[in-house]
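This structure is in structure tokens; I'll ask about it shortly.
Complex shown without one protein chain; remaining protein chains in place.
Moving on to chain A:
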Amino acid sequence: MGPEQVLAAIGATGVRARPGTGDDAVVGTVPAVVARPRDTPEVSALLGAAARHGLRVAAAGNGTKRDWGAAPTGCDLLVETGELAGIEHARGDLVVRTGAGAPMDGLRALLGRAGQRLTADPMVPGATVGGTVAAGVSGPLRMLHGPLRDLVIGMTVVRADGVAASSGGVVVKNVAGFDLGKLHTGGWGTLGVITSVTFRLHPVPAAFRLVGARFPDPVAAAGPVGAVLASQAVPAAVELDWPPGGGPVRLFVLVEGAAEGVDARAGGIAALLGARDVRDALPDGWGTLPGEPECTVLKIAAPIRGLPVALTALRAEAGTGCSFRGSAGAGVGYAALPVGTGADRVARVLARTRDALPDGSVTVLRQSPDLRGLPLDRWGEVPGAELMRAVKDRFDPAHRLAPGRFLDH
């Protein structure tokens, strides 16, 4: 649909809107119109109008992940959540409720001033809450505090038909009703537009230490990782960082806690690893994706002991140009394939790594722009795909929400 028609279709909502441009493109798909609602009722009005006129809709926060995931097959209306930026911090309850458009960096700063934090690592600087939750990526701290979805305790989402619905609440302990926030965390906006999220928070620990060690490759690091996990030092993160080139893999173990305890705990871990490198600073790139901004990124999720096996297969096919950063303690991380890696090669890397990882998954998180439009088996086998399709059919029967991003074959 052309911009005039779309603007006419949503005109009655009174929501601020303008024609889309190349800068608004979602994985290369330019939206006909971009709208900036100010609150949940405005998002409802927009999606209601879109439903009546059969518009295809996608949502965006600050656009930091515009190149992530599959290209929508079409987008008549892009809903930008940037104005939904309210933050209500219930300090004494260690809970924060935020609009989907609130910037993660700002949220982090605000919570930090109160001695609290959301234990979700930055991952992508400049991101909004809604985009972060919809993409569902988690960093090093997930090992101790769980992935992002474990931190979400309540959510409001506008459905494809414009109906706004909430689940969960503002208390951490709550088993009333289905926890639909889980569904939208990592749902890529294909089941609804997230308008507000409530998170549980943690106190900022008094002190931390980082122990670093080097090993020839991930397989050589597996034993030491096992030893750290079997210790009782309660690491907050156990990270592998394998930069491109033929060099060693770096292992980082983070301990956090009472100031009186961190040195002894870090010392114990250093002894286990035969390491001498103990610092009170995080290395560059900590908690962010590896690789250059435009490279292809794969997500690897494995049983703890399966991760080194998968990484060996990955390097064997992708070569030393590829890098990896992720949680050896949780079994989840991100591999970066350098810009210029062709579609055939990516396909071979996916196939070989998946073969090496029967009880895990390898998915394409982001593809480099030169791979746009080329066929990629980005999900591999998805257990439960049929049930997921049934869910999609119920929530978005006409498949108008981010069509083509997940399971619309």
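Convention: a residue touches a chain if its C-beta (ideal position, glycine included) is under 8 Å from a C-beta of that chain, and two chains touch if they have at least 3 such contacts; residues count from 1.
Heads up, the rule we're going with is that contacts and distances are computed from a predicted model.
J.: Which of the following names does UniProt give to the chain that is not shown: "FAD-dependent oxidoreductase", "SoxAX cytochrome complex subunit A", "Glycolate oxidase" or "Succinate dehydrogenase/fumarate reductase iron-sulfur subunit"?
T.: Of the names offered in "FAD-dependent oxidoreductase", "SoxAX cytochrome complex subunit A", "Glycolate oxidase" or "Succinate dehydrogenase/fumarate reductase iron-sulfur subunit", the absent chain's UniProt record gives "Glycolate oxidase".
J.: Just one of A:89, A:265, A:315 or A:366 touches the chain that is missing; which is it?
T.: Touching the chain that is not displayed is residue A:265.
J.: Given that one chain is not shown, which residue among A:182, A:214, A:372 or A:399 touches it?
T.: Candidates A:182, A:214, A:372 or A:399; residue touching the omitted chain: A:182.
J.: Go through chain A and note every residue touching the omitted chain.
T.: The missing chain touches chain A at positions 90, 92-95, 115, 136, 138, 146-147, 149-150, 159, 163-167, 169-180, 182-183, 185-187, 191, 202-206, 226, 229-234, 255, 257-262, 264-265, 299, 301-306, 330-332, 357, 359-361, 363, 379-380, 382-388, 390-391, 393-395, 406-407.
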